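Worksheet for the structure shown next.
Only one protein chain is missing; all other protein chains are in place.
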Amino acid sequence: MRQLRGKLAPYLLSLPSWVYLLVFFLIPLASMLGMALAVGDPLSGYTMSDNFQEFVAAFTGYEDAFARSFWYGTASTVITLSVAYPVAYWIAFYGGRHKSTYLFLIMLPFFVSFVIRVLAWEFILSDQGFLFGPLKELGLLPRNFHLLSTQWAVIGGLVYNSFAYYVLPLYVVLEKIDRRLVRAANDLYASPATAFMKIILPLSAPGVFAGFLLVFVTNVGDFVNAALLGGPGTYMIGNIIQDSYFENQDYPMAAALSSILMLMLMIAILLYSKVFGTDTIQEYAA
Amino acid sequence: MSQDDQNAGDRLQAFYRGLTQPRLTRQNFLRGSGAALMAALAPQIAQAETVTDWAAWWAKQKPTKEFVFANWPLYIDVDSDGKTHPTLNAFTKQTGIKVKYQEVIQDDPSFYAKIAPVLKSGQATGYDLMVITDGWYLTELLLQKFLVPLWREKVPNFDKYAGPSVVNPPYDPGNKHSMVWQSGLTGIGYNPKLTKREITSIDDLWDPAFAGHIGMFSDVTELGPFGMMKLGINPTTSTPADWEKAAAILQEQKAKGLVRQYYDQSYITALENGDIWVCMAWSGDIYQANSKGYKDLKFVVPKEGCNIWHDNMCIPVGAKNPLSALEWMNYYYTPEVCGLVEDYVNYICPVPAAKDYILNVIKDPAVANSPLVFPPESELARAHEFRAFKNYAEYQKWINTFNPIVQG
Partner (left out) sequence: MSTTVSPLPSAYKPSRLGERILACFTWAMIIYTMLPIAVMVVFSFNYAPAGRIALHWLHFTIANYGDAFAIQDLTGALIHSLEVAIGSAVISSILGTPLALALARYRFWGKSATDIVIFADIAAPAVVVGSSLLSLFLALNLPRGLLTIFIAHIAFNLAFAVVVIRARVSGLDGALDRAAADLGAPPWVAFWKVTFPLILPGIVGACMLCFMLSIDDLIITTFVAGQTLTFPLWVYGAVKVGIPPQVFVLSTFIFTGGVVLALINVAVSHRRQAPV
């Protein structure tokens, strides 16, 4: 009886989510992505076809945008990880009683709509604004320096928006690391650096992976930051998908681009888990 | 299985069966569900009411005591406590018709994307009147017969008061389906303190002295005509060959590093902050910026011309209260009502006589005498209507010509 229950347990546990995702995500998604195979136009309607021309067109027409998106996504994820890790580490290990308060403070700006955050950043970072204006007066920056409308503004925007999303999973994992392990390492004369590299970092790998999954995947597909903070030549694939759908009303193209994007992201995630062996660590830790 | 579950299951079945076109039923699951979706996107399947004789349809309509009005945020007058809209209240008082006023339109593409599948599936949008900008989306609604032809005799005030710039527009000849709510000019906005000279021409958007401080619109409907006007081509009557020429010169402007960014509505913030010195701009935005205290900013209709756009009131098929909507349109087209709205909204008024009303009755000379709200005839004469597309292929050609400039 116990054994049977043990066997059934994972199915019972995943059933509610599966039903929900099947009805409200998977079936609609599959039908929408199926549009990639359709031919026609929004006025005279669409018919199904066997041809994959749309995929070829999507792949060859927008290779620059794909490459750019993966570059922005990678850069922003690496930067976000490198600033989020120390913060999550400090909160988890030294936050004491106020851990949740610190976390909450980091989340708080996101309770305010992104339209307002972007507006405020445009004000702060404007060419002659209160940040760059004085630096230019002092001659610390060249006269015609500008950050807005460049790819760095896009990457910066991505980092800003994903910071909290990376801190959360990192914190959640770091917080549960058994301090006695660190102490044991110390007793064995490991330096703090070695203790960190050999114990804390490997044990926090699930958090690093979870954050990577959330941040990298959403950033590669982002369109808001490029549209509002970018300049000429910072169009990301997310923007192309938006345009294909809303402006061109080329639904097959939007579906083909989305499918390719999702496939490429999946390959990236698989590569990540192969290279960093996240699976083995998770299995080991479980 | 409960009765409800049973019903839900049946409905899900119907989702596939009903919307899957017969010749696709033998296809596999994925294809089948794809077809289901396409059916929802395809035009006029299972149209609830396919009306051919609109005169008879109008004759059948009964007067109602309410209507639902979908508009953009902050696009109508608000009284001093901010809670109510005086013109709507006055309308209710005079006619007994209540207005459910909803600020649900953020921009045309997303609003279209929301209502089109509803209309295609034959359901009612829930709106009796909505405000759509002229351009492809309005054309698309017209081509699919998603807009009710107006009973023009019920709107005598339109013929009496409408200004020449809103009568018989190229996108809806004879105003058969639409009447303008507000118009606006797309010209050039600039900051003379930064440009150090007055701007008079579209050529100034190609001036190397302003390199990196020139803003252009990312909306290709607006962007394309600027390339054409620079070349002396009338965008309203342009041909695909003209489009190619315009795209080439716009591409050159970008390649030379003149353009800082292709903006959506956020250009006004960049102009206010001084990040861009000269930019394609809407007259109403510059007026707003001036009244917010950015006094330096100026708007000019370049000597080559400018774009004029119109936000149009129209009635979607399936509307439950069309007669009330018509009554409102008639009510709106008077100097008094238009004047009240205009004094708050500050775009371009469809009723020129509202100017005197604002000046003499509301006593707001700042608005009445502003060339941005009531542009002189000489400027309106230089304004070009957008190119009205005849079909999707034409629109696609336009898109494919100009999109690479913005997307590249």
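To keep things simple, chains are lettered A and B as they appear, and every chain counts its residues starting from 1.
FYI, a contact is a pair of C-beta atoms (placed from the backbone, for glycine too) under 8 Å apart; a residue touches a chain by one contact, two chains touch by 3 or more.
Computed from a predicted model, the values in this text were never measured in an experiment.
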{"item": "Of A:Met48, A:Val87 or A:Leu229, the one touching the omitted chain in the full complex", "value": "A:Val87"}
{"item": "Hidden-chain contact residue, picked from the options A:Val39, A:Val112 or A:Leu135", "value": "A:Val112"}
{"item": "Subunit B residues touching the omitted chain (full complex)", "value": "8, 11-12, 14-15, 19, 36-37, 40-41, 68, 70, 72-75, 78, 81-83, 102-107, 110, 113-114, 117-118, 121, 123, 126-127, 265-266, 269, 272-273, 284-285, 288, 291-294, 345"}
{"item": "Touch residues of subunit A, complete complex, unshown partner", "value": "2, 5, 9-14, 16-18, 20-21, 24-29, 31-33, 83, 86-87, 89-91, 93-94, 97-98, 100-117, 119-121, 123-124, 160, 163-165, 168-169, 171-173, 175-177, 179-180, 182-183, 185-187, 190, 192, 195, 203, 206-207, 209-210, 213-214, 217-218, 221, 238, 241-242, 245-246, 254-255, 258, 261-262, 265-266, 269, 282, 285-286"}
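As a convention for this text, only the chains that are shown with their structure count from here on.
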{"item": "Separation of mean Cα positions, subunit B and subunit A [Å, integer]", "value": "35"}
{"item": "Complex interface listing, subunit B residues touching subunit A", "value": "12, 24, 27, 30-31, 33-38, 41-43, 109-110, 112-113, 116, 140, 143-144, 212, 218, 220, 254, 259-262, 264, 266, 269-270, 273-275, 391-393, 396, 399, 403, 406-408"}
{"item": "Subunit B-facing residues of subunit A, complex", "value": "23, 27-28, 30-35, 37-38, 40-48, 64-65, 118-119, 122-123, 126-129, 144, 146, 148-149, 227-228, 230-233, 235, 239-240, 243, 245-251"}
